[in-house]
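Removed: one protein chain of the complex. Kept in place: all other protein chains.
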Amino acid sequence: MTSATEIDIRTEGVAAPANYLNINLGVRSWLLTTDHKRIGILYLWTILIFFVIASVAAALMRIELLTPQGDLVTSETYNKLFTTHGVLMVWFFLIPSIPAVLGNFVLPMMIGARDVAFPKLNLFSWYLFVAGGALTLWSLVRGGVDTGWTFYTPYSTTYANSHVISMAAGVFVAGFSSIITGMNFMTTTHKMRAPGLTWFRLPLFVWSLYATSLILVLATPVLAITLALMSVERFWGVGIFDPKLGGDPILFQHLFWFYSHPAVYIMILPGMGVISELITCFSRKRIFGYGFVAAASMAIAVLGFLVWGHHMFVSSQSIYAGMVFSVLSFLVAIPSAIKVFNWTATLHKGSVSFQTPMLYALGFIGLFTIGGMTGLFLATLAVDVHVHDSYFVIAHFHYIMVGGMVMAFMGGLHYWWPKITGRLYPEFAGKLAAMITFIGFNLTFFPQFILGYLGMPRRYHAYPPEFQVFNVLSTAGASILGIGYLLPLIYFLWSLKFGRVAGPNPWRATGLEWQTSSPPPKDNFERTPIVTDGPYAYSAEEDVDLNLASV
Amino acid sequence: MSILTSQVSDRPAFVAEQFDDIDQQRDAAKLGMWIFLATEVLFFGGLFLAYTIYRFTYGHVFVDASRRLDVVLGGTNTAVLLVSSLLMALGVRAAQLDHRRLLVRLLLGTAFLGCVFMSIKAVEYHNDFVEHLVPGAHFEWKGPDPHNAELFFWIYFAMTGLHAIHVTVGIGILLVLALLAWRGKFSGGNYSQIEITGLYWHFIDIVWVFLFPLLYLVGHR
Amino acid sequence: MNEFHLFPPQASSAAHQIDWIYFALTALTFLICAIVFLPIVFFAIKYRRGSKADRSNPRVESLLIESGWTIVPLLIFIGLFGWGAVVYFDVERPPRDALQILVVGKQWMWKLQHAEGKQEIDELHIPLGRTVALTMTSQDVIHSFFVPAFRVKQDVVPGKYTSEWFKSTEPGEYHIFCSQYCGTQHSAMIGRVVVMEPEDYERWLNIGQPSESIARTGERLFRERGCSGCHSVNSKFHAPLLEGLYGKSAPLETGEIATVDDRYLRDSILLPGKEIAKGYQNIMPSYAGQLGEEEIMQLIAYLKSIGNQNPPNESK
Partner (left out) sequence: MEKVVAPKIYFRTCIALLALLALTWSIAYVDLGPFNLIFALAVAITKAIVIALFFMHIKGSRRILHLAAIAGVMWLMILIALTLGDYFTRGWVPLSH
């Protein structure tokens, strides 16, 4: 194995060496840490809180939709539920999860650095994230918001009588946390790579984080100014989106979707990066077409900025602009297709083993392919006229975000869990949770494609009786999906105490992060490693038993 | 077998431990700042988009409304910011050359010109307030299309207000740096923070360079 | 209308066209899924760890294959885009000879009015086989008029007119939904389209007290609200004569040329100083706030009805 450096193997019995976890203890050491690894874990706990709240909101909505007439909650409360689910999931779980948790932890180690470029700023971005979250929760406690996570004017500025400004302020503050993280990752990737680590020897997870940071940095400011303009217009009673002044509500949609479409690529790109890591490690083979997969990440980041108009085909946007956005939306689907085909080709002549991360990776490829293809339905002008703002759209983006992004996050979390905690999760429970999640997910969201084409509009508190069958199926699936997410929470906590001790490299992976002990020391490496080879230098012939014989 | 670099131990105190040497730290700081300036361009960009669209849609009202703004004050403000940029650039040079007292004087000079800019801005806002040009309840407009004129002034106050907030933050940073420079914190090549603030200040100047013609010189006077 | 089915009824000419694209896309999705899932299952089994398969010199790079699965999807996608764009271009432009219906969306109900004057709330009776064009605006927030059975949807935006058209091919009752979130009772802002045989439609039109056609209501408003005070031959104010104006292009004070369509007339009523006709000063007062959305549409319908009369000559 011509990997970077060998590391002397520590025997089991010696007292645990100083690592980033036990180097200093106490709440103060955690709340004032500038160690990228600890900040990653702080983010993990924070997004878990928001994920739980948003999931409860989703569960209430799904129970409400069991019956055609709205009898569990009033329509006012239902509107606040889907807004809470939207805002918390998008800005406080999906966008931060892989970049801020796994990215913060693993990026510096993958490029052989001691920390990110600006550690103090990194901690500041976590505090911004918590402040934003607190503001949002405060607005929920005061009575919530019923405008949907899209805040469309003139409803959000003139007609909504809920706590829009405080939630917009919360998202505004959390937006700057994303901007600073994005800037931090880009500077780190440019300036702090280990000697010998050229751009085309970077692991693909670093490439996807770099592409994500490009979007974070260039899209989030437009969200900040859009929410600021909306809030000022709501507060002052007069503004640029108000038709009475000759303003145009469609301008708000342009500004909002200029951020929000690239935002969906912020969510999926890191997931793709994780999948590239998992597929190569568990099929013991180099990625197929490394250059193309890396270039595809950058292409998605850039093309992602040109396509936002496909959210507005029926919003009185000019039909010629609609055609321009439609053809560009088809183009942006090509890099994603390239990635999926390359992952499939990677399995060829590999030595494929089915640990939990690999199950999540294969699940990702399956569901992301369906999600991506249904995206084409929405990019096709004529079909979008029928399915826009229907449950078809709901199913499409949940296939990408839950079927794609959350599966990749779970896969990544299982894959790097030994490195983060030094412990191994229980393999059978892991595989079981992955299967339950896969089945529950499909049962929840596939019926919604049919519902969508039948014409059930989204954000409906009550619906005609003929749609009930599919809604009942979807709710049943949601309960299974809920169990699928609960299991990992349990056995991850269990593994902290009782999990088998993981050696520095339980998966025999080739990344730099596996060339140091787990959990790693505070400065990641005793000596900065020199990289002499490209990533994923696996050889499928050499039979490696991954059944986690501890080192 | 790959060789391992020995830990660099003989580096100055102010180089943070995640960097190997001073050049890497300074380059990283500059790249980080330029990326932040790109986000600021897009942050102001949302307002520039709104301005562009409504200027093409309501061109004539924009011309009349722009004529109500005081171009003399606007022009002098531009000159004030340009000169403050000069002082800032000289300040960065002084920091590079370790001239501590010159650096402090130049930082204070830049901050002073920033305050001059803000006071001229305050005078302008007061005049607009007196002439009932502030959008909202008591906005008055005698010419045609009062609503679109109100739209122009809304954009005017949004853009210049956002810019003014940035200038105020800039002044605050400059005063803090002047204090730290007085205590000798930026001697011996540790001038990265001065350079970063310089980039930020020049960026504010560039934004105003665009705001002046677009708001004050719409059509001919 | 409420029996269970897997596929929405195809009740308009557009429905068939759009469903064909939908089937093509579904077939393509199954094809791509097969192209991805089958090899994964095959490789996963054949090259599972410990299997006796030939793993010598695996390929990790092939320009030919990469360009293959870039160009082929690109061509398929361009074809799909073209097909979708052609049908979209047809669906988005209302034909000229359609039955005109005015729709005003208001927080949480639809107010519809037929050209003959009959008004309906949350219901739309239309004759089978006739092309129907809706001209829509909103009194408050953005709504969206969505009839799944006709496969048509168009946002209804305050401050401007949007249009939508369909040609029904199946009699029956079909859902109307508001598909753009508009507030608390968004899910109650629903209704039904009743497609009737043409004779039944004529009979339906005449039951109840005779109603004044929209154009005549517009003419009455034209006089009552003082428009005719200026816009008439013998007015002492210098205001453009509106006969024979609709659809033509009007030169503006600024030298540009504006086509006199619904948008131009609406803006001239509410924001008179915006596009002043050539040779006239800006003396017209704004009617913003004094005319309801329906009244503005009725005035415009009247101006449309006199759109092809030539203006009466000056009576000196």
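Which chain is which? They are A, B and C, in the order written, and residues in each are numbered from 1.
Here is the rule we use: a residue touches a chain if its C-beta (ideal position, glycine included) is under 8 Å from a C-beta of that chain, and two chains touch if they have at least 3 such contacts.
No experiment lies behind these values; they were computed from the predicted model shown.
Colleague: Which of these touches the unseen chain: A:His163, A:His254 or A:His348?
Modeller: A:His254
Colleague: Which residue among B:Ile120, B:Val134, B:Leu162 or B:Val209 touches the omitted chain?
Modeller: Result: among the candidates, B:Val209 touches the missing chain.
Colleague: Give the residue, chosen from B:Leu90, B:Ile120 or B:Val134, that touches the chain omitted from the document.
Modeller: B:Leu90
Colleague: For chain A, which residues lie in contact with the unshown chain of the complex?
Modeller: 190, 218, 222, 250-251, 254, 258, 305-306, 308-309, 317-321, 324-325
Colleague: Could you pull out which residues of chain B are in touch with the chain that's been left out?
Modeller: Residue positions of chain B that touch the missing chain: 26-27, 30-31, 34-35, 37-42, 45, 48-49, 52-53, 56-57, 71, 75, 78-79, 82-83, 85-86, 88-90, 93, 96-97, 189, 198-199, 202-203, 205-206, 209-210, 212-214, 216-221.
The working rule: only the chains that are shown with their structure count from here on.
Colleague: Identify the chain pair with more contacting C-beta pairs: B-C or A-C.
Modeller: A-C
Colleague: Centroid of chain A to centroid of chain C, CA atoms only: how many Å?
Modeller: Centres of chain A and chain C (C-alpha means) sit 36 Å apart.
Colleague: At which residue positions does chain B touch at least two other chains?
Modeller: 58, 145, 147-148
Colleague: So which stretches of chain C touch two or more other chains?
Modeller: Touching at least two other chains: 271, 274, 288.
Colleague: Under the touch definition given earlier, write down the residues of chain B that touch chain A in their complex.
Modeller: By the definition above, chain B touches chain A via 2-7, 16-20, 24, 27-28, 31-32, 35-36, 38-40, 42-47, 49-50, 53-54, 57-58, 135-136, 139, 145, 147-148, 150-151, 154-155, 158.
Colleague: How about chain A: which of its residues touch chain B in the complex?
Modeller: Answer in residue numbers: 4-5, 108, 113-119, 121, 179, 182-184, 186-187, 190-192, 195, 217-222, 224-226, 229, 232, 236-240, 244-248, 251, 254-255, 523, 527-530, 532.
Colleague: Can you list the chain A residues touching chain C in their complex?
Modeller: 70, 75-76, 79, 146-148, 150, 152, 154-155, 158-160, 243-244, 246, 248-250, 283-292, 313-316, 319, 322-323, 326-327, 330-331, 333-334, 337-338, 340-342, 344-345, 347-354, 362, 365-366, 369-370, 373-374, 376-377, 379-386, 388-390, 450, 453-455, 457-466, 469, 540-541, 543-546
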